[in-house]
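A single protein chain has been omitted from the complex, and every remaining protein chain is retained in its original position.
For chain A:
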Amino acid sequence: MSFFGLDCRKKKEKEEERHLRANDREFNLTFQYATNAIKTSKYNLFTFLPMNLFEQFQRIANAYFLFLLILQLIPEISSLSWFTTVVPLMLVLTATAAKDAIEDFNRHKSDSQVNNRQVKVLMDGQLKSEKWRNVQVGDIIKLENNQFVTADLLLLSSSEPLSLVYIETAELDGETNLKVKQSLTVSGDMGDDIETLAAFNGEVRCESPNNRLDKFTGTLMFKEQKYSLDNDKILLRGCTLRNTEWCFGLVIFAGPETKLMQNCGKTTFKRTSIDRLMNVLVLWIFGFLALMCIILAIGNGIWEYQKGFYFQVFLPWPESVPNSAFSAFLTFWSYVIILNTVVPISLYVSVEIIRLGNSFYIDWDRKMYYPRSDTPAEARTTTLNEELGQIKYIFSDKTGTLTQNIMTFNMCSINGKSYGEVLDFAGQRMEITERTPKVDFSFNRLADPKFVFHDHSLVEAVKLEILEVHAFFRLLSLCHTVMPEEKEEGELLYQAQSPDEGALVTAARNFGFVFRSRTPESITVVEMGETKTYELLAILDFNNVRKRMSVIVRCPEGKLSLYCKGADTIIYERLHPACKTLKDVTTEHLDEFAGEGLRTLVLAYKDLEEGYFEDWRARHHVASTALEEREEKLDELYEEIEKNLQLLGATAIEDKLQDGVPQTIEQLAKADIKMWVLTGDKQETAVNIGYACNMLREEMNEVFIISANTAEDVREELRNARRKIKPETIEAEPIFEVKQPKNKSAVLPEDTVEGEYGLVINGHSLAYGLEKSMEVEFLRTACMCKTVICCRVTPLQKAQVVQLVKKYKKAITLAIGDGANDVSMIKAAHIGVGISGQEGMQAVLSSDFSFAQFRYLQRLLLVHGRWSYIRMCKFLNYFFYKNFTFTLVHFWYGFFCGFSAQTVYDEWYITLYNLVYTSLPVLGMSLFDQDVSDRWSLEYPKLYQPGQLNMYFNIGSFIKCLLHSIYSSLILFFIPYGAMYDTMRDDGKDLADYQSFALLAQTCLLIAVSIQLGLDTAYWTSVNQLFMWGSLAIYFAITLTMYSNGMYLIFTASFPFIGTARNSLNQPNVWLTILLTTILCVLPVVAYRFSRTELRPTINDKVRYKVSQSKHAPPPQATRTRIRRTSSRRSGYAFSHAQGYGDLITSSRYLRKNMATFSPRSKTNAKQPGTVLKTYRAVKDTVVDKTL
């Protein structure tokens, strides 16, 4: 496939520049641009068979079996009949082909569904409804609201003012917020005038198709004018048109050439570490096979030379064999055929089946189903399951993953009194649960019904009209940059820049200070049912340095006030000295809030004198229009006026964690999984969450914060940290540097660290940390810490961090996230997990596993992952064992049959051994086995550790398995040999004929490997029993059938073993031999396992022992409530976003444009505020985008 794909692409790569003309199909056709039909399917009815077979034979395993088949067709070499290879090969090919066919059929279906969507196309001067597939480059199409964008379009005109359109890019980048695009004025003026549009003959020259979503360069030639085109004028396929009645667009890229399609299908194929190990092992096995064949071939040469030559009286050499050396050569290939079962074709098929089965379990698990959004867990990639049991590092996003991105106003401290706690009669703090009575806000008509508060005393305080309380909420309702939306009377909707602000304004609203509407110059608030309009005089906006924001308003009564909210440290510096006592009390409260992981803000106000303010305002005006050093001048002014503030109190907002996050993290930590949080958030927020979800703890020896600005400083800080953790690693530096080779397999040693440390690093320092020269330093320090939090990181850095760990640590990584910014990291990690939350589907689409809640991660890893890993390892160990044993018997027989590549078993047995006799029992084990139940797995997370260390299947266990096989095969060959060699049947007839021996050997083998499987199985369900006994029964049934008279008389050539079963299996000797081989094969294993359990019990043995003792499952995990901590730490101003946009509010041209009609109460103009809001949202996004 890649072959053809490459070919096609080469042709198209010649396109250096795209040139097209609107409404001119003939002209555009000369360039042979792709049409809008997409094709993700690979085959059609006729190409399916040849192409699919061609692909399948590109796989090494299949090609190998084809090669064997060819060998078998050479009569001089053929040591086995053709069917021994053909039957399994056919089965495998058919199964794979069927799977591919179903997949491709589904792709055909979805292709045709997409291709047949309808869209209006401008053709011959009128709009016609056309199928998507028929749209071509250069067509002008009309899109309507909520339609998908058909192709990559140049926006021409729209229904909205200024030719704006709003689009949602969820399918493209996962962001659900609207983006705004604006067309050129020259095209926008055409509006929806069909005639003008039909006459439009602009020519576009632009870049060739590519996959950069955020860039576009091109020019439009229209009426001999040249206009430059950029990304703002392009609508990409995959977006959805929102809040826009209609728009017209010119198709620039269609179908496969659209940026969306160019971005598709480049997902790298992930492989598990067991896959890689298996590939290595298969190579080793080939070597082993070659070695055996060489030994036997040499043996054959010698034998033919010493004996065969003289035996020619009875068995002359074929004419094609001139001498013993050539005979040896042929024998080599003959043995390659016979011994090929060491690399059985069914291995690969079985592995796929097991993984598929274990993926289904994930899909089916009710405990990973989230009823609220009706989302079950989903294994999107079915080939990575066992790696879930080996995770060592988890990289997690914060917002939407650990937290719900919902802020709730939880507590506050007003004038030295703390509100928000519920006390019982004894004055003891009570647990807040679902049943705790909520505060009734019915007195307030405008209250938000979703707002929940439990402390009644605050409402009482408001009702009592306590001055400070009113001032407190008044501040909250005035000092912010929230935009209100009121579609229906009383139905207020707030659009806040950050959820924190929304939460604060909503709190004020419910407590009777309803922020109703705003204009650039005023804020209307309904205070306890009384509408008041404040004149907004200035917004002293938030930024990272200031960490506070203020507004200056004139009350309806004429009083001038400055309201300020901000980080505690910042505000405290600016308080009036008189607030000292209040400050101390509030500080106590702040500590309490912070200790619970709440985000705190301190509120303060100040009354201004008219004269001073006028003066200040004049200076402010000058400063804000200054051309030089405007920022500095403004800052100075702000600093000057925000002084001698009166403390009002503090708020505490909870950044709501998702359910069960701290417990999950605790569990994962017990399982020795290291958790790194990579977030785009600010350092304070990130640290805050770190504490809230138990990753950072007060008891930690130290939490290092790396936030230096130069490479040297970062290095120094990292070293300092390491010096404190483990001084000797610093001294070892030079050796270590040398030891860091350039090859990929460089592995950092695991440092054992005493004590617990945390590391917080910000994006700026991380950029240095990720540089080539420092990455090892960074990684080493980071890996010594129990918790690592990287804040303010870009999506790219997220991926880089993951790759860094992958590169230097021999560990399996998992990345979990929910947003488009996590995609890169999800793709980079060994395993990507997507949270199907609110932030669009992009993360889920590129993930390997997805579910709705972070807490399901522990079940995914500790239960499903662990089981999958153990099952896979057991499967591989057993599978190699059974096949080596099977094959090695041939090897020993070689020494007795003149190294002539004579098989020990019946050919049919060889054909069916892997496919029928032993396939189901081992599948049964690998699909059902549980060493301990899910509850115990969760109870003892330590059970996860063997997987991380890859203890169950590795080179060592493979060699053990090989030795075990050698032992078993010796028993299985020599015991029957000794038993039959010199004896006869009970009726005097000879017993040691080939067919009887074959039957005996194969029966011994099958019984021995079946019992071995029984020993490996830890969880005997009825299905296992059925498979096990069923397979043995089927063996005897098939054998008796194939060795029957009827089969012989019909297929004389194929079933020469007639009567062997009947004549052999009635001999007591035969059964005694079977019993002895079984005992000798099984008992050593039992003895070994038993003594290992007794002498060096693993964690697994211990838990199993405990399980067998206790009879009861452990109690289900209690959903523990948050542990209350005392903390000396304080949170800062913790708005989740950057620079505010107060400027926009006061000076936005959009606002001004609509100001005349802007009134929340006029229903007639209901649409207008909506427009404002949309614009506002879009602008807001661009602001946020720029800061990212």
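Heads up, the rule we're going with is that a contact is a pair of C-beta atoms (placed from the backbone, for glycine too) under 8 Å apart; a residue touches a chain by one contact, two chains touch by 3 or more; residues count from 1.
Basically, contacts and distances are computed from a predicted model.
A.B. asks: Considering the UniProt annotation of the chain absent from this complex, which name among "Pectinesterase inhibitor domain-containing protein", "Small ribosomal subunit protein mS29", "Apoptosis-inducing factor 1, mitochondrial" or "Cell cycle control protein" applies?
C.D. replies: The chain we cannot see is, by its UniProt record, "Cell cycle control protein".
A.B. asks: Thinking of the whole complex, not just what is shown, which of A:375, A:403, A:418 or A:600 touches the missing chain?
C.D. replies: A:375
A.B. asks: With the missing chain put back, one of A:406, A:439, A:452 or A:992 would touch it. Which one?
C.D. replies: With A:406, A:439, A:452 or A:992 as choices, the missing chain is touched by A:992.
A.B. asks: Which one, A:40, A:415, A:587 or A:1021, makes contact with the chain that was left out?
C.D. replies: Within the whole complex, the residue contacting the unshown chain is A:1021.
A.B. asks: Suppose we count only contacts with the excluded chain; which residues of chain A make the list?
C.D. replies: Here the touching residues of chain A are 75, 79, 307-308, 310-311, 313-316, 318, 334, 361, 363-366, 369, 371, 374-376, 670, 867, 896-898, 900-902, 928, 930, 934, 940, 942, 975, 977-998, 1018-1024, 1045, 1048-1049, 1052-1053, 1056, 1058-1059, 1062-1063, 1067-1069, 1072-1073, 1076, 1079-1080, 1083, 1086-1087, 1089-1091, 1093-1097, 1101-1108.
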